[in-house]
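Every protein chain except one is present and positioned as in the full complex.
Here the chain labels run A, B and C in written order, and each chain numbers its own residues starting at 1.
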């Protein structure tokens, strides 16, 4: 941490900063400059609360030099963390994992049909919401536990592991019982009670970036999960808020190489929520893979025009199949390959 | 809802939109224009999911004409809702309520001292966090239940009602037991499980705007609480994310008159989090009152330079006292007055 | 400037940074920390281009400690700059200056009527566009030179000095001939050719903040004008881009106290463009004054529903008159007063 003093700060002001830093248990090193003095805090263990120093007279600015996260940082652990949600389905290797399926689980038939269609097209995992965070209390909120049961059936039919969202601690325990990976949605990215709860579980977690979250915020939220002992965390870019409302969100693909440099955790992208428009999902899924994503999660519905939610951004199964072909070629162009559906699936007759 | 067709949409495309609207149980009214046709959906009860229609061929755009919220709307209820958190402490009248106190409850002595100081200066309610949502898992997370007990003691000493945050359902029940108003913080504004939980309680709720929340989003989150039966909701502007990092957040004061026009719920402002800088809190608190806020919530600490959190944005008690004097004069300038501390306080020897 | 090294930077990396800084003509001071080394650059005169150092191996981040502006900074000149656009009409004193008038000059009658109305209500200066920057090439673009002549007539009739916009260098010379203050609009805030041109003139300049401009960007643009020798610059907050489209712009009132602390230049606010909605202009004009603005510029039209531009955000003259009364009371509450119309006006029979 660096404490930048005003150019008119007095020696007493500088002294007070030094003493406060020492009171907090760290070492202070003043560095006089041409027009102002800067005081360095040595020994920062990531727990320093700068606001106490910021409030002292003569202080112009407090600059955090060390990152506020630790366990998620690549400085702390250099090699990639590989998160395996089912045998053969791993994030963080040279293989790119495709997660596909409908926005919501609507019925047994719908989710099983969707699972078969996306598996046939080349998906490696199944998505589908049983608990839906909807901005209106009057919208369809998901089938709940029954939706989880249908997802388990679809997995049994196709061999595809299941990724699905939990909205609270109770739901997280239910999801952990039925699914292979617990999704924490954008709206709950800073729901610290929920982050701590899934941090105590032994299930992989897919953590989506919040709509107003900086990359540092995203990594801090992941740090909550690792701090509780669970390092099986996949991060996901899904679009952030911006001033142009032509798309639902602004899909920030640069976040992919940035996160991969800062952290050892795998990073995937969601072009469906990232754009909110079906005909933009395809080019942006391609772009995500070209940018180096470790996977993509995309909405595919057997009959999008009858979907109970997000119909307008769901792909038709044949669109998804063509997309997979393009993604395979782009992967090859950058020295990567698509993960192949789980071997067990061969025995389930798809 | 209005469905705008492409200028090259065929009569079949238009027909399909009409039939889909009718299938959904509403009336469709096509309106041919100079270059394109628009189809109106009549009978929208606020539950229409536009994405199904948006996905149809020939559709250019779906425009929502009715607001997606209902019970929070001033169209639904014209007169102000008055939220009373303690005898004589009401939001939504011509009186402006001042809530003040430290960011966190740190000890019995600290919170009682703070309560006495802010009461003496003219505050009408006490704030102070027992459960703290911190971006780092390694930061001070609050005293929890013990913090609530200290807040109850401070109320007993000063007569000031207590506003404090809950982070999850379990915490909300605890807060309801000890405090007079449950705060839902910005990070949990779209934690729908928590919104539903407090919607079922019979305690006033202070709902803060999320960092990426539009005003519509804020009202939709309030709608969740009202939909469960609790209409004692106070809304609060506390700054949103913007591109200029010179302040912690961008304090959107225009939200005050906008919310007051759209909704019957009271709307207050938090200049401490809204700016994050002590010397900006004072002018922005004045501005909030001038813009018509029904109250302000401001951080005041007996010794800000020793605070465990947010020291840099907390006012000294004497700064707060001078601020109250200015706010009183500004209130008078626009035909309003400051709420006076609860009568019971007179008997507790402050 | 501080150069933060990676925690795995080698002694050679650090050495290379030191040598590069020395080659650039400055002094380097390495400061080893607990986990990484920081190298300070001493002697920064505001012309250091950090990107050269940023590109060196082992460098994690370059942090600018000194502000990139100089002549506009309060560190360079402590007392307020007072900008006088006409006898008795000065920005940067304890008096608050009210500039009012229509968006566009539409006819001689319209601008003279408007000038009389706003003067009667208490305005101290007249606004009105002759050159209009419109987002559509097919919209009304202003009366040009004829508009300037009408403005000069309105000044003659009322004694109010005139503030009006220039879009390019040629226009700036014309405006300087007819008006008392040249406005540079938000869209041209980083039109450096235009900034240099008005920097060479001897006319006061009103520089509006761009829609994506940070406060530092705004001050840097003002620095361009001062660098050419013209220090008669008034800054103006007029709303920035944000994600909520309910208002035309997001009015950032916190910018007022921030600019006033960082710079000696006067800072005013434009609640008309800042909100874009007539019924929001009034509370936000009050808020701007309460936040400490040195003036406000507001759109008033004799017949807003017939305006050729911005009718929806223009006040009726009687609304403006009531607003002035409120602003006077708020000014008093914070120890300031409204500037009074120029004395010469008394002789023109208004």
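Keep this in mind: a contact is a pair of C-beta atoms (placed from the backbone, for glycine too) under 8 Å apart; a residue touches a chain by one contact, two chains touch by 3 or more.
Fair warning: this is a prediction, and the values are worked out from it, not measured in the lab.
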Chains in view touching the one left out: A, B, C
Absent-chain contact - pick from C:52, C:200, C:261 or C:322: C:52
Selected residue (touches chain absent from view) among B:164, B:242 or B:319: B:242
Residue in contact with the excluded chain [from A:59, A:111, A:268 or A:291]: A:291
Hidden-chain contact residue, picked from the options C:15, C:149 or C:169: C:169
Touch residues of subunit C, complete complex, unshown partner: 20, 46-47, 49-52, 54-56, 68-69, 133-140, 167-169, 171, 187-188, 190-194, 196, 210-212, 217, 220, 223-224, 227-228, 240-241, 278, 304-314
Touch list for subunit B against the chain that is not drawn: 2, 4, 7-8, 29, 31, 33-36, 38, 40, 42-44, 61, 63, 65-66, 75, 241-243, 245
Missing-chain contacts mapped onto subunit A: 212, 214-216, 240, 242-247, 250-254, 256-258, 261, 274-275, 279-280, 283-284, 286-292, 326, 329-330, 332-334
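Keep in mind that, in the parts below, only the chains that are shown with their structure count from here on.
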Geometric centre distance via CA averages, subunit C-subunit A, whole Å: 40
Length of the line joining the C-alpha centres of subunit A and subunit B, rounded to whole Å: 27
Residues of subunit B whose C-beta touches two or more other chains: 212, 240
